[in-house]
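Questions regarding the structure given below will be posed in turn.
Every protein chain except one is present and positioned as in the full complex.
So that you can tell them apart, the chains are marked A and B in the order they are listed, and the count of residues begins at 1 in each.
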Amino acid sequence: MSNNSAARPDQEGAKLSVRRLAVSRGGTRVLSVDSLDVPARQVAVVIGPNGSGKSTLLGVLQLLIKPDMGELLIDGEPMRDDALATRRRMASVFQEALLLNTTVQKNVVTALGIHKVPKKERGPRAARWLERFGVGHLGSRHAHDLSGGEAQRVSLARAFALEPEVLLLDEPFSALDAPTRAALIDDFAATVSETQVTTVLVTHDRDEALRLANQVVVLIGGRVHQMGSPGDVFGAPADEEVASFVGIENVWPATLVNSESGVARYRLSACSSCELEVATGVAPQRALFAIRPEEITVSAGGAEAQTSARNRLQAVVRQVRPAGAVVRLILEMDGDPPIGVVAAVTRPSLDDLDIDVGSAVTIAFKATAAHVIPHD
Amino acid sequence: MEFLWEGIKEAVNLWIHGDAEIIEITLRTLAISAVATLVALVIGVPAGAFLALKRFRGRSLIVATVNTGMGMPPVVVGLIVAVMLWRSGPLGGLNLIFTPTAMVIAQFIIAVPLVIGFSLASIQSVNPRLLDQIVALGANRVQMLWLMIREARLGLLAALMAGFGAVISEVGASMMVGGNIAGETRVLTTATVLETSRGNVEVALALGFMLLIMAYVVNLVVTSVQQQRRPT
Partner (left out) sequence: MRSRFLGIVGALAALGLLAACGGADDSELLLATTTSTDNSGLLDELVPIFEQRTGINVKVIAVGTGAALRMAEDGNADALLVHAPDAERALVENGDVFNRQLIAYNDFIVVGPAADPAGIAGERDVEAALSRIEATRSRFVSRGDDSGTHKKERALWQGAGLEPGGDWYEETGQGMGASLTIADQKNAYILSDRGTFLALSGSVDLVVISEGDPQMINLYSVMQVDPEKGRINDGAAAEWVAFLLEPETQDRIELFRREEFGRSLFIPTRGRHEAETIALFASGARLPAAGGG
C-alpha cells in the first residue's frame, strides 16, 4: 500500500489515480495533470481539441509513455512497480484496429495467450466475444480483408475478451463513417455497462462524451480545465476555452451590476444599455456572459414575444446558415464593438418568422439558460 | 547450341545412373549452404529486429556497415577468411582451412549481412503503432519480438531466400577456403569450374543444371510456404 503522506481521502475507491503528472516533448511541456481519479466501474471520457495532450495522457496510462514525473496508481498501488503485470490487467483499443497479419480468430486468441489465459479457454472465449460484437462469422477471415468497421469491432472484441480491469481507448470511433460509428457506439455502451469495466476513453467528439461518460475530463493545451459530470461540463463550462470547446458560441464580456436572491444582473461591456440577468449562485465582478445558440428565441423585430424570458435584446440578421435540421442565424447587436450573436432555430420556426438578411429581430432567453464564467 | 544440348543429355545421363560423385557433391553443396544460411538466419533475424526496433548511439554506423556487407564481393570474404585460417595465419591452429567447416564460415559471413539487412527493412515496415498495441496488450520482450517477426514473415522469408541464393551460387570464397578437394570440399560451383578447365564442358553443364534445379526447388518450397500465408 502506498505510504505517501499526501494521499487524499477521495483516492480510496478510485481505480486509477494520477498525481502531479508532467510530460515534456522536445523541451516543451505537453501535459500537466495535478490530480485525476477514475472511480472503479466508471467511464471517464477525456475530451479536448487536437493537440491538447489527450493521447499523451492515455499513453501514460497505458505505460507506453514515460512521464518526466508523477505518480500513477491502480487500486492505490503504483502502476510501474511491475509494468508488465499492470499492462496485463488492462486492455487498449486504438484509432486504427491494429490487427495482426493473421485470421480474426487468431488475433483474439494471440492476445489471450499473451495474458496467459489457459489454452483450452482461448478459442471459446474468443468466439464468444467476436459473436458479441457481431463479427463471429468472420473468425477465419484474414484481418486485412475486413472493412474499417469490422476491423474495429474485432479490436474491441479482442479488448473485451481479455476481461480487463481497465479499458483504455484512444479515439476508437474517429476513423469510422457516421452510420458505422453510431451502431458501434451503441454496442460498445451496452457492453461497457454490462461488464462494468473501468473505462478511460479519449475523443475529440463531444457527442461521444455526452453519450458515454460518467465523468468528463476537459483537456486543453495540456492542462485539465474542468472535470465533472457531462451536465457540469456542458452546462456550466468552467472557463472560456471549455465553453468554446463544448459548443457555447455566445460569450460576451460583462460587469456585475447587482446580485440578489440567486439572480445576478450584468451589463455587457460592449453595450452599456444592455443588461442581462442570469440565475447563478456565484456572481463574479467581471465575467463572461454565456448562452447557447439553442437557448435563444428569435422573433420578428419589434413584436412582443410570448415568452417568459427576462432577457430581451434587439439584433439584425447578418447571415442565414442552414445546418441539417436546424438553421443557424448569425445576428449582430449594436455595440462598441458590435456584438455577434449565434442563434439556432428549426426550419419550421424560420419559415414562420419570415425574416431574411437585414431583418430586425428580437432575441430572448431565460435567466436560467445563461451562465457566467469568471473573467479577469 | 550443340554444347547445351550435349550438356543436357549428359546431365540426364548422370542423374539416371545415379552417379555417386555427383550425388555426393550435390548433397555437400546443399548441406554447407543450408547450414550457413540457417546460422545466418538465427543470428541475423534477431539482429535485424534489434536494429529495427531499438535506437542507440552508433546505430546508423552499424546499419551502414550492414548495407556495405550486403554488397561485399564473396571472393573478398573468401580471401580474408582463407588468410586467417591458413597455417601461416592467426587462426591456423584451428586446422580449419580446406574443410567444409571453413566453407560454412565463409558462406555465413557472406549471407549474414543480407539476412540482417532484409530483416531490418521488413521489420521496420511493420506499422509502429502495431508495436504499441502489442506492448499495451502486455507482451514481454520475447513475445513482442516473436510477434513482430511473425508480422514481418513475408519479408523474412525473402531474407532467407536472398541469403541462400547468394551462398549456393558463389564460387570464389568456396574455392579459396575449401580448396575444391575431391570427396571433401568439392561443391557444385567449384566442380563446374574444374570440369570446364579440364575441357569436360558437358559435365560442367550437367553440374550447372544440377545447381539451377536445386536452387529452383529450394526456392519453390520456400515460396509456396510464403505465398500460402498471404491473405486470400
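The rule we apply is simple: a contact is a pair of C-beta atoms (placed from the backbone, for glycine too) under 8 Å apart; a residue touches a chain by one contact, two chains touch by 3 or more.
This is a predicted model, so every value here is computed, not measured.
Q: Can you list the shown chains that the omitted chain is in contact with?
A: Over the full assembly, the chain not pictured touches B.
Q: Which residue from B:V42, B:A64, B:A182 or B:L220 sits in contact with the chain not drawn here?
A: Residue touching the absent chain, from the options given: B:A182.
Q: Hey, which of B:G48, B:P74 or B:P100 is the one touching the hidden chain?
A: Of the candidates B:G48, B:P74 or B:P100, B:P100 is in touch with the missing chain.
Q: Using the document's contact rule, name the residues of chain B that touch the chain not shown here.
A: So the residues of chain B touching the missing chain come out as 14, 19-25, 27-28, 31-32, 35, 86-88, 92-102, 104, 179-184, 194-201, 203.
The rule we apply is simple: only the chains that are shown with their structure count from here on.
Q: Where on chain A does chain B make contact in their complex?
A: Residues 62-64, 84, 87-88, 90-92, 94, 96, 98, 100-102, 110-111, 114-115, 142-145, 162, 168.
Q: Quick one: in the complex, what on chain B touches chain A?
A: Per the stated touch rule, the residues are 127, 129-130, 132-140, 143, 147, 150-151, 153, 231-232.
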